[in-house]
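Missing here is one protein chain; the remaining ones are kept as they sit in the complex.
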Amino acid sequence: MNLFDGNDWPRVLLPLPVVLPLFAAGLTLALARRPRAQRTISVTALSIVVAATIAMLVLTDRGNGTYSIAVGGWPSRLGIPLVADRLSTLMLVVSSVVTLAVLLYSLAQGVADGEEGTPVSIYHPTYLVLSAGVSNAFLSGDLFNLYVGFEILLAASYILLTLGGTKARVRAGTTYVVVSLLSSMVFLTAIALVYMATGTVNMAELSVRLREVDPDVQLVLHLLLLVGFGIKAAVFPLSAWLPDSYPTAPAPVTAVFAGLLTKVGVYAIIRTETLLFPGGQAGDLLLWVALATMVVGILGAVAQNDVKRLLSFTLVSHIGYMVFGIALGTAAGLSGAVFYVAHHITVQTTLFLVTGLVERYAGSTSLDALGSLAKRTPVLAVLFFVPAMNLAGIPPFSGFLGKLGLLQAGVDVGTWPAYVLVAGGVVTSLLTLYAIAKVWNRAFWQEPQEHTDRDEVAGLATATQIGVRTPLGMLAPTAALVVVGVGITVIAGPLFGISDRAAQDLLDRSPYVDTVLQGGASGGATEVPR
Amino acid sequence: MNPVVIALCLGMLTVAALLALLRVAKGPTMLDRVIALDVIVAVVVIGLCVEAAANRHATTLPVIVVLALVGFVGSVSVARYASKESDEERGKR
Amino acid sequence: MLTLLLVHAVAAVFAVPLVRWLDRRAFTLLALAPAATTVWAAFQGPAVLRGETPEVVVPWVPSLGAELAFRLDPLSWVLTLLVGGVGALVLFYCGSYFHAKDPGSARFAAVLTAFTGAMTGLVLADDLVQLYVFWELTTVFSYLLIGYDAHKRSARRAATQALVVTTFGGLAMLVGLIVIGQRAGTYRFSEVLENFPTGPAVTVAVVLLLVGAISKSALVPFHFWLPAAMAAPTPVSAYLHAAAMVKAGIYLVARFAPVGAQLPEWQTTVLVLGLTTMVLGGYRSLRQHDVKLLLAFGTVSQLGFLTVLVGAGTAAATTAGIALLVAHATFKSALFLVVGIVDHQTGTRDLRELSGLGRRMPLLAVVGTVAAASMAGVPVAAGFVAKEAAYAAFLHDPVVLGVLVLGSVLTAAYSARFVWGTFWRKAGVPDTTATPPSAGFVAAPLVLAAVTLLAGPLAPLVDRPAALVAHDLPGEAEHLALWHGFSLPLLLTVVTFALAAVLVVAKERVEGLQARGPAVPGADRGYRRTVRAVDRIAVEVTGATQRGSLPIYLASILLVVVAVPGGALLWTRPWPSDVVLYDNVGQVLVGIVVVTAAVLTVRARRRLRAVMLAGVTGYGVTLLFVLHAGPDLALTQALAETITLVVFVLALRRLPPFFSSRPLVGTRWVRIAIGVAVGTCTSLFALVASGARVAVPVSIDLPDLAYSFGGGKNVVNVTLVDARAWDTMGEISVLLVAATGVASLVFRRRMGSIDQAFAAHTDPQQQDAPQRSRAQSWLPAGSTVDPERRSVVFEVVTRLTFHAILVLSVYLVFSGHNQPGGGFAGGLVAGLALVVRYLAGGRYEFNTAVPINAGWLLGSGLFLSAGTGLVGILIGQDVLQTAIIQFDVVLLGHVKLVTSLFFDVGVYLLVVGLVVDVIRSLGAEVDRQIEEEVSR
Amino acid sequence: MNAKVLSLRERVSLPMLVWLVVLWLLLWGDLSWANVLSGTLLALLVTIVLPLPTVSFGVRIRPVRIVLLLGRFLVDLFAASAQVAWLAVRPGRQPRNSVVRVPLHSGSDLFVTMTAELVSLVPGSVVVEIGAPSARGGQGSIYIHALGVDSAEGRERTRREVLLTERRLMRTFATPQAYAEYLDRCRADGSDALCGGNRP
Amino acid sequence: MDWGTVGTVVGSAALLLGCLLTLVAAIGLLRLSDVLARMHTTAKPQVLGVVLSLVAVAIALQRTTDVATLVAIAAFQLLTVPVAAHMVGRAAYRTGQVDASMLDHDDLAEKLAEEERSGG
Partner (left out) sequence: MSPNLTLVVISGVLVACGVSLLLERTLTRVIVGVVLLGNGINILFLVASGRPGRAPILSGGTTAETMSDPLPQAMVLTAIVITLGMVAFVLALAYRSWQIDGHDEVQDDVEDRRIVRRAELDETSASYDDDTHETSDEEGEGISR
């Protein structure tokens, strides 16, 4: 039968990004002893997912912008609706592409380093489950199922973070796991409270019912949800866990975490602010949170002496940009935020992958141990410089465009807090450049110097042989991601078009609500004339 | 069933549970605790019986079945790994 | 015009291979790119001079107003010529400047070419965003160019300094541009300028633009980066720091002058900073010994001069500005190139060491002198014409005029100092030995010198575009020409030279004076202080916020919970109208026990004690579930609680029985305080939330559909395996992952062994397991347990109950759809059966009991559950849609099969897999590790 | 050991199958062909997939005696419960106890187990150790912790009761020749006064 | 009085007795001196107490289905409780957690001592 006749495609495509990876995960685990089979299965599965998500994005954007199905053909208010709108599909595309690239990278690394620290038979299923969890979070139209989605990706991330069970990873893993457990608890509490007040966890239904709830109670629920998501998105003061957790993991793991996981939190915040609690009661609060996140984060980066950690701090800092856009609450702001998310996922992942290559090459990521890489390995130098400048918001890269959009939105709003945020954003951008330049100076230009006080650096340096050739299998996906990052600049026009339309849909919630509430009962998707 | 009877039963069970709980807390040895835990499980089972008898429904029978199994496994697993404990260890809370 | 940029881009990309291939000769080839620009501009000349403005617009990001819009108006035309021409010459010059096989030269060539491209784009930009794009690009490229000698600390630092300072200005400018763009409703340069918005915001924006301009053009107080940037190779200085990049600021000022000059803020900023810079630069320049630095400070001075001229916003001043722009670009580049040659041939730039070069390289000396003369404003050279015009433009303003004269005096003086210092023979200094440069090497400066010399007599050529630029500016500009007759400007020129002569003659005394004179406050030191301060603040803030302690992180999160939602609650106090004390007395009684147990748990100092007390709360909660009519909950809770207890016992058996004693009792009270606060908040939240219930729960429609659509009587179970099967699928994948995680942590050897965790029944030691034989074995491997732990009673009972428990577990799965039970409960019960086997017979017994691979169980479980979803899709149903199949069978009667059962079976398998995995890891493998350590 | 893989014949044992099917029926609570069939299939499945070594139970069922046994057991249960309850709540000094060794004569794990079970079920006595009979060929013995037994005659009484329990069990379940062997052991042990009596 | 009332009365009695036994057990658990002594008391609620309350439930429900299940539960209890008691008691003895001062006489001690001598 034709999977794509008329509006039947959502029935097929929407579940795919979740079901297929899980299916593959089961398969790969059952085949724990056949690494090659595992490799084939997971690569195939994720490739199909990439194709599916791209198709979804195109069909959604070309079509009526929002599609929904209810799992098991139940009425969506009783069952669990999966919703594809421009926002979620865009997120899905970016995340699936990044996930695939990182998988390829990690496979190459595994091959090169003889499965160093990445036990394959665990790695594949876990990684697949992670990607399923991320997709689920983006697709779910049900608050409790969103929680489940979070749990899926978190559980997987716990395992990936502690792979190999070395001292450092167990320590970092513990911090990460416990904080995440707490955040889940907060989220779960919020869900219970929401159900108390409304008697539903269906997000579309909620956006209708919450309006009738006593505004004071609304505020409490609203803020509690924001706290829960804020931890995941790592906004100040809920962000301190992140830089302690990510850097110790294997490079590809760090990369995919840095790129994706926090963004899922940001995504949830967007939904909270637009679908569940429109009207921005928390707008001003978020503005200041955004400022604090940007500034404290980037100051943290300036103070660091290790590339991975430094990047982790820039990660936190730049979450601030997205929150800034959300907090503005205008179409322009949201659009900028959405675009920035897409940009940041790609670039942050790329940078961590490159750092992984650097670590493989030089045996360390400490600025004291690194040096004159520009001379020793020009390829890595270029691969680092481009995304680094992109991150620092140097034009014409996507980072600049995202920032431009956000600043324009801020100036449009024109209130004094907005201008303060604009200033903060500019300062952050300058300090980011400064931090990046620091890395470039010390790691790529300056000669490496002897540092006796850095014992663990020495340990690292001896861990892997220095100056090893970077296998093409790792180089290619990284380069590909660099190109994608630059490519965003080229296709920025249409991309911003999508994010603009996404922002529009988010602000007038009717497309989402109507589609979901009318959908499902018959199974399949239902058109809502716009 | 007569509410007075139910009230009496519940009262006795509660006191029993609290006393057993005290033993779980005091120990001194792991085995004392596991014994006390067994009593608590028994209290739960009997409590379920009281509830079932009072409301004349069988929905909780599976729960009772399982709990009957549970007490056994719990205490055996602790007994299996019981280790020699010095007296001053027992002293501590 | 886009093509020009593409040419540069391509050239830049291919520069590296080209240099690898042709070595230095490649530069000549690359020079063609800017040369092409020049030629193209030259051909556009007539049109432009006719007042046409060729345009090209390529859309880019419409929603940001960002597009590639190029526009060639007179100002752009002039600058394009300069940028292209000088660029071409410098690139050509590089061919001789770099030593053969210089490893860095390839990178350098690429970046320099890219830079010329960026510069061209900058001066052609007709879109504010695009302007900023190329502006920043020039910054980045200059960073790379200045840092050419990356191994030198001074080079790295200068590069960073230039980067940070100019980016700072650039970002300020960006904000300015955005404000203007948003207010004007367009980012098209020409349109913005036509109807320029007004208002305080715009005023601020204009000032921000100036910040960008002066930082880029190294005006006070940002001037310091330019001299430091002299660490760059001389061609860079000649191009970036004389002709091109530093002119970007001037260009911006010139662009906005027509609108900006209306604002007093603009006027003051431009005049004050410009004049200060002009004087300060000249003053500094006079005391330099490094001739390159002398030129650098000279440049600073001239940039100040230029700013004043193009920023004044009068026709006359602007005309003069254009003239000086051209003049300066030509003579200063020439001079830098000359210094480059000198340096290249002699190896020094210190005028105290240089002597008698004039005789050794006469051609070079001539070139240098001519260029210097133009700089000094000696008649017939371009510099002269420009200065005359400048004087003329400010006749109405004696103060400015006076300062201009002073600046020009200094200029003339350091020009002289340059010529003297570089080429003259000095008393007591031995003649510098040096080989004369090749003709090709001198060619570039020669051309530039020629241009600067001829531009004087041919001034009218420059006059036309200048006039066009100044066209609709206030005031009258007299035409640029060599000779205006005897006029005040001419007189001033004479004065200028007279004073300059004095300075030159009395140079020793002047130097002495400067040495004793007040050291001008070092803006550079200010910059460093700032950077250091930023770093310190960063350390302080990070040290304060990033404590690295998990408890602190958790505490801060919890405090946020208390402060933010809790604060909001206490602020608004939407207490519920009424509450129920309890639904039945049971809740209260159980509550007492649970609460007591919970409190005791907190006080526990023994691991297992805490665990058991927590277990008590768990069983209490089981009862609460029953009292709330949730048999499925109670069932699962009881089982989960027990499995948890077993896992605790297994995992903790090796850990010390006591928690390590607490360091601080004080922090303990803090912990408890936070706990109480959070607990209270939670309760209050619950009160207000349920008080605010607005509608009947959606689940009111669930039961009927559960039977009609889901085909089951147990609504909860139907919800789990059908209506919300999506949740369940996710949740079992969580279990799967958790199981793999446990294995990966306990089987800490390499992958192979973790596979064993899943493969496990082929335990290598299985065969050589200890044998303590008995006549009759009740359990296959019972005989492997040491008698200490062995009990025949236990074995016999296990033997009798094992299969029974399994039957029970299966029963729970199948009855689950209509009664309490289901996949989870069933799986956990089966798990308990296996636990019993393990406890009774040890790890060998367990491995014989479970000949199946845990990974296989887990995997196939998820495979089955997710598979049912996929199948659903493929056969044209909704994902995880349930079918109810009913049929009659002889003897068996009516059979009703609900397909969601398969899903539940998947769940069952997976849960069993989890238990197997846990026992195999925390049970069997840990046993093995213990035995290993004992045997060691 | 798993080294030797059990054959299908070894895996399936009739009494076990019956017991499982009965349980299955008990659980479902209605006796239908469907249940019998599914129960049998399930029983076969679990016993074949997760096998346990077959053991010769060597028992014979005597319904009447079973009833008697149960009755006797209940009486003991109530009586002992009352005793222990009194010990537990009575004011004043703590009861003193003994660990008593009782030699058994059944010569089979199953009967030892049953004895131990019955003894343990009755409050006031817990089996703390079992000298397994077939361990050293010779006859086995169980060690009982008796609550509130603080005299030689008390201990004697305990032994007596345990031996009586064993005897009742043997009478109820033992096959004739197993019973005969049992009696021989008793005589050998010289405690046939307890075990005595003629064959069932 | 009819069978229904008889049932109710018997059932109530059974329940009360079961609960009482449990209470007594808990008291003993708290009062008695050492592990084994305490264990004796706990055998009761689990056996007699539970069985009694199961009887009560059976009387209350009176459906063969449920009665069957209850019988199964009782059987399971009778089978497993002694094992648990035995395992715990034995562990208590083996790990020297028995208060020797409360032992009037100990046959097992001699056996173990002899095992020691035979170097077991």
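To keep things simple, chains are lettered A, B, C, D and E as they appear, and every chain counts its residues starting from 1.
Here is the rule we go by: a contact is a pair of C-beta atoms (placed from the backbone, for glycine too) under 8 Å apart; a residue touches a chain by one contact, two chains touch by 3 or more.
This one's a predicted model, so the numbers in the text were calculated from it and none came from an experiment.
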item: Visible contact partners (per top-of-document touch definition) of the missing chain; value: A, B, C
item: Listed residues C:V56, C:A201, C:L395 or C:I674, member touching the removed chain; value: C:I674
item: Hidden-chain contact residue, picked from the options C:T719, C:S865, C:Q881 or C:S900; value: C:T719
item: Given C:A69, C:A614, C:V898 or C:A924, the one touching the chain that is not displayed; value: C:A614
item: Of A:I48, A:A192 or A:L507, the one touching the omitted chain in the full complex; value: A:A192
item: Where the missing chain touches chain B, by residue; value: 57, 59
item: Contact set of chain A toward the excluded chain (per top definition); value: 144, 148, 151, 155, 158-159, 162, 165, 167, 170-175, 177-178, 181-182, 185, 188-189, 191-193, 195-196, 201, 243-244, 302-306, 309, 367-368, 438, 442, 456
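We adopt the following convention: only the chains that are shown with their structure count from here on.
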item: Other chains in touch with both chain C and chain D; value: E
Omitting chain C while every other chain stays put - resulting connected groups: A | B, D, E
item: Centroid comparison with chain D (C-alpha atoms), farthest chain; value: C
item: Distance-maximising chain from chain E - centres being C-alpha averages; value: C
item: Busiest interface, counted in C-beta pairs; value: A-C
item: Closest chain to the centre of mass proxy, which here is the mean CA position; value: A
item: Where chain C and chain E are represented by their mean Cα positions, the distance between them in whole Å; value: 68
item: Distance between chain centroids, defined by C-alpha means - chain D, chain E (Å); value: 16
item: Averaged-CA centre spacing for the pair chain B and chain A, given as whole angstrom; value: 47
item: Chain A: positions in contact with at least two other chains; value: none
item: Overlap residues in chain E, where contacts from two or more other chains coincide; value: 25, 27, 39, 63, 65-66, 69, 72, 76, 79-83, 86-87, 90, 92, 94
item: Chain E to chain C touching residues, read off their complex; value: 76, 79-80, 82-83, 86-87, 90, 94
item: Parts of chain B lying in touch with chain C, wherever the complex brings them together; value: 7, 10-11, 13-14, 17-18, 21, 24-25, 27, 30, 33-34, 37, 40-41, 44, 47-48, 51, 59-60, 62-63, 65-67, 69-70, 72-74, 76-78, 80-81, 83, 85, 89, 92-93
item: Parts of chain E lying in touch with chain D, wherever the complex brings them together; value: 21, 24-25, 27-28, 31-33, 36-37, 39-41, 43-44, 47-48, 63-66, 68-69, 71-72, 78-79, 81-83, 85-86, 89-90, 92-93, 98, 102-109, 111
